[in-house]
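A single protein chain has been omitted from the complex, and every remaining protein chain is retained in its original position.
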Amino acid sequence: MNKLFYTVFSFFPKRSLGMSKITATILSICLLLAGGSAMAQQGSMSEPVDRAKILTAPGVFGAFSTYKIRYEYYKLSSAERKGAADEVMAVVDKHKDKVIVDAYLTRGFEAKSDYFLRVHAYDAAAAQAFLLDFRATRFGMNSGVTESLVGITKALNYITKDKSPDLNKDLTGTTYSGDAPRFAFMIPVKKGAEWWNLTDEQRLKEMETHTLPTLAYLGNVKRKLYHSTGLDDTDFITYFETNDLGAFNNLVLSLAKIPENKYNVRWGNPVVMGTIHSIAEVVNTLSVGQ
Amino acid sequence: MNKLFYTVFSFFPKRSLGMSKITATILSICLLLAGGSAMAQQGSMSEPVDRAKILTAPGVFGAFSTYKIRYEYYKLSSAERKGAADEVMAVVDKHKDKVIVDAYLTRGFEAKSDYFLRVHAYDAAAAQAFLLDFRATRFGMNSGVTESLVGITKALNYITKDKSPDLNKDLTGTTYSGDAPRFAFMIPVKKGAEWWNLTDEQRLKEMETHTLPTLAYLGNVKRKLYHSTGLDDTDFITYFETNDLGAFNNLVLSLAKIPENKYNVRWGNPVVMGTIHSIAEVVNTLSVGQ
Amino acid sequence: MNKLFYTVFSFFPKRSLGMSKITATILSICLLLAGGSAMAQQGSMSEPVDRAKILTAPGVFGAFSTYKIRYEYYKLSSAERKGAADEVMAVVDKHKDKVIVDAYLTRGFEAKSDYFLRVHAYDAAAAQAFLLDFRATRFGMNSGVTESLVGITKALNYITKDKSPDLNKDLTGTTYSGDAPRFAFMIPVKKGAEWWNLTDEQRLKEMETHTLPTLAYLGNVKRKLYHSTGLDDTDFITYFETNDLGAFNNLVLSLAKIPENKYNVRWGNPVVMGTIHSIAEVVNTLSVGQ
Amino acid sequence: MNKLFYTVFSFFPKRSLGMSKITATILSICLLLAGGSAMAQQGSMSEPVDRAKILTAPGVFGAFSTYKIRYEYYKLSSAERKGAADEVMAVVDKHKDKVIVDAYLTRGFEAKSDYFLRVHAYDAAAAQAFLLDFRATRFGMNSGVTESLVGITKALNYITKDKSPDLNKDLTGTTYSGDAPRFAFMIPVKKGAEWWNLTDEQRLKEMETHTLPTLAYLGNVKRKLYHSTGLDDTDFITYFETNDLGAFNNLVLSLAKIPENKYNVRWGNPVVMGTIHSIAEVVNTLSVGQ
Partner (left out) sequence: MNKLFYTVFSFFPKRSLGMSKITATILSICLLLAGGSAMAQQGSMSEPVDRAKILTAPGVFGAFSTYKIRYEYYKLSSAERKGAADEVMAVVDKHKDKVIVDAYLTRGFEAKSDYFLRVHAYDAAAAQAFLLDFRATRFGMNSGVTESLVGITKALNYITKDKSPDLNKDLTGTTYSGDAPRFAFMIPVKKGAEWWNLTDEQRLKEMETHTLPTLAYLGNVKRKLYHSTGLDDTDFITYFETNDLGAFNNLVLSLAKIPENKYNVRWGNPVVMGTIHSIAEVVNTLSVGQ
């Protein structure tokens, strides 16, 4: 039985460690165990994670979590709340060599949350380490988690150069050309057993039918896919950015009108809509109130 | 990568800003990005939004949110609660050039809410900016959001002059002639994949069957439709105003008795019933109690 | 745009009004708008509502709401709680010319409530006005609403003298002859689209099959029906009073065994069981505890 | 209109009564109304209810309720908590001539409860009177009700001497012979409309198929059935006691493998598992903690 298991099952209490030490320990164990894998190597770079790279690489872990500010937070003196952003930014900075974090303001659009975070890391444990530190900040401690979904990125598996050359060309040929997106959507999707019991050929055919109507929206809606089967109570986390809500509404309608839609057993629930901001803006905006 | 994205991903904390500054920043970014679009232009008018115009225009963003007053609110001195309405009205006034707000009292009819708001804006971010300021007031801070639904308005897409001339004439020919409505209903409706997979012709036929029985109620039930597919966990938000609950009950019954009803996977849940009041009345009414 | 709408959309805050003034305003507006209708006339009688009449008249609004006492209530001194019943009775008395109120003790039978109220009024706004005042009492303020269902009464629409003469005679011929009921049940029922898409003849046939087995229980189970389609997330609120739980169980079983049952998409959820008491008894019973 | 109705609808507040007086009133009214029925007579015996008799008699009311201890309870001084058991036992003793109470510890097995009670009474109002007094104790006041199910007992209605003589003999011939049960299970079961629309013969056939595989477990699993149709959101409350969890698991598996299982629309949800204890043990065990 290896070292980790020993520590897992040894019942001799350790003296309490400060959070930074704890997570450091977790990370060191992670690296120790992950051995010399590419992930770990990237995960251990001392310079910040390359945003462009991690947002396009396969095998990346993505953690989405929505939060609602506790009523008690506004009972703190506004002076205490003023420092919240700095404290959060320090945590973000501490983990910047392993994790990137995006923030979204949902208050006004959602009942169950005030904001949500999207965290990317090459190692799931690194994403957790960041979130543990975040939750230990005054702002994090006053944030109740209301939804949490995790997934991993993969290379295209249906509309590939080989399986569907023409659509692949169209899909990869057009790039976003609209105004900088101000709105983001996080939508979980789960397929039923009937979908997964189709043959690969049948699913490919359905995905081609799925892809066709979406081509028209490549210019004004950005999208990204995360795979969650087994990792969470959804098969996919679909993520969108746009500045044109009408176009987005039409894009989703076009997807509702194809047979593939009949295989969805979960679509949204929740659909989470937010505006894109820096974490500092999100923390500051939600820290105001007498 | 454009300016907004830079700010989104820059991790250098900004000094805490007061809410008004924050939302001002958000709005300025919005306008900056929205460029010279008609929406932005209307959104930036210095005079109040034209109510009649925004309530009939397509492409308008509508945000419905239901609230329940926290128990803690009534622990505040009645003096503190007396000022609540003024504070809320000031926020409404601050945003009156971009947003219109309707208020409804649901206490006594609903278990999950005491009141709800209907917010219209040409720009979703402007609606959010208002709701962020509203939530920062004493009354807003003591209101827990229990439901939130967003949608956009569109021009008639089935019963049009071209597709269904006769029904269109009937539909647009009659106007509300009953007593001023005292009651309003907010009812989300979601269609299943079978509905969306019908051909346009089939859906048109169903919508004609849908429209026919409703003509008789044009005189005593006002209605308005919002489209939410992709924006929220519903396809439509249907909104009604009436002074005749019996007629409204019969209208909905007539819609239950047609085939289209079989395609609904969500109808209500919740059905939200409220009485129509000024925001000041709603805030004052709910601020009473020893 | 009429007066009410003006007040609805005018954003000039009014000075805070005491609850009694506020509700008075609401009521006056109601009456103003309801014009000279029979409802308003009855609603505005200065003597108490005629109980026998309002319980048998069609077009009456019924509001059912279940409540759970807050833990905080029992932190109040028992002296403060002693006065609760008087305060509630004063509110009941204030509204007695427009509203009648029945009370039921559910603690011990239900997890989600300790008591429920049944409110009848010729005008829905009058019922709301009462409930707003009730919620502003110390007892009401310490009661969390856990369920709220509204409906209206209608004349028999299936088993009528014309459509089903024999059954109508049986149905109207027998009267309750058992001991004074001690138990009451509130059971919401919703039918699916398949039910509503049947022809009137088919539904009549099903309702005749429905009525037959219930005749045997006319003597020991009282029943009353409220229609809620469009007003709430149910089509009907069925209300029963009995002193014989075994007979009631058999009555409902007999209704489970007929085809109509297959059309129900909601039956109960919740079934609310309570014992019948005066409001004073309910308030006093739930106000005890150290 | 009889005396009870008068008190129900009289709006003249009564002076607040202590709980004991209140419940006494309720009980007296009950007896008054129940007239000279056998139930009432047994209900009014001055000596303790005959446990063996009430647990085998038909027409007995059974109330199951699960509770979760409030966090606030452990903020009380351990001295205050020390007295909890005595206070509860006094209430049990006060009602012992009308009610018997069984207690079960669920903490460690269930998320939604720490313990549950099973109350039997010949009169439902007597069970409620006990639970009202129990909830007014310090321990009861600090217990949040998380589930409540009520039902009544009936004589065997399928596997009777007449309808199914052989099975009836087997069923009544074997008695429990295992170790004293330490574990109890409360499992609600609801059948769909298809089940109730079968003919009596068809349901009898299914119940015979149901009974056959259960015979093998008569020796190590005790069972008891309560009927709830109309009284609650379930048709049956099935109750089991055993000391052999493996045998119990196999018994339920054998019932999953027969056609009758296809007619269940609710099975469990929740399945509540507890260990059997005296009420004093349950109260004392859950009253510990710094």
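Each chain carries a letter (A, B, C and D) given by its place in the written order, and its residues are counted from 1.
Operating definition for what follows: a residue touches a chain if its C-beta (ideal position, glycine included) is under 8 Å from a C-beta of that chain, and two chains touch if they have at least 3 such contacts.
Please read all numbers here as calculations on a predicted model, not as lab measurements.
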item: Touch with the omitted chain, as defined above, among A:Ile54, A:Val92, A:Ala111 or A:Leu131; value: A:Leu131
item: Sole contact to the chain not displayed, among D:Asn157, D:Asn197 or D:Asn264; value: D:Asn264
item: On chain D, residues whose C-beta touches the chain left out of the figure; value: 51, 71, 74, 81-82, 84-86, 88-89, 92-93, 96, 100, 102-103, 105, 107-111, 179-183, 185, 187, 243, 245-246, 248-249, 251-253, 256-259, 261-262, 264, 268-271, 273, 275-281, 284-285, 287-290
item: Touching residues (missing chain, whole complex) on chain A; value: 2-5, 7-14, 16-19, 22-23, 25-26, 29-30, 33-35, 59, 61, 63, 65-66, 70, 72, 124-125, 127-132, 135-136, 138, 141, 145-148, 150, 152, 193-194, 196-197, 227-233, 235
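Here is the rule we go by: only the chains that are shown with their structure count from here on.
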item: Rounded Å distance between chain A and chain C, as computed from the means of their C-alpha atoms; value: 47
item: Chain A-chain B separation of Cα centroids, rounded to whole Å; value: 29
item: Where chain B touches two or more other chains at once, by residue number; value: none
item: Graph class of chain-chain contacts, one of line, ring, star, complete, other; value: line
item: Pairwise chain contacts, counting only pairs that touch as defined; value: A-B, B-C, C-D
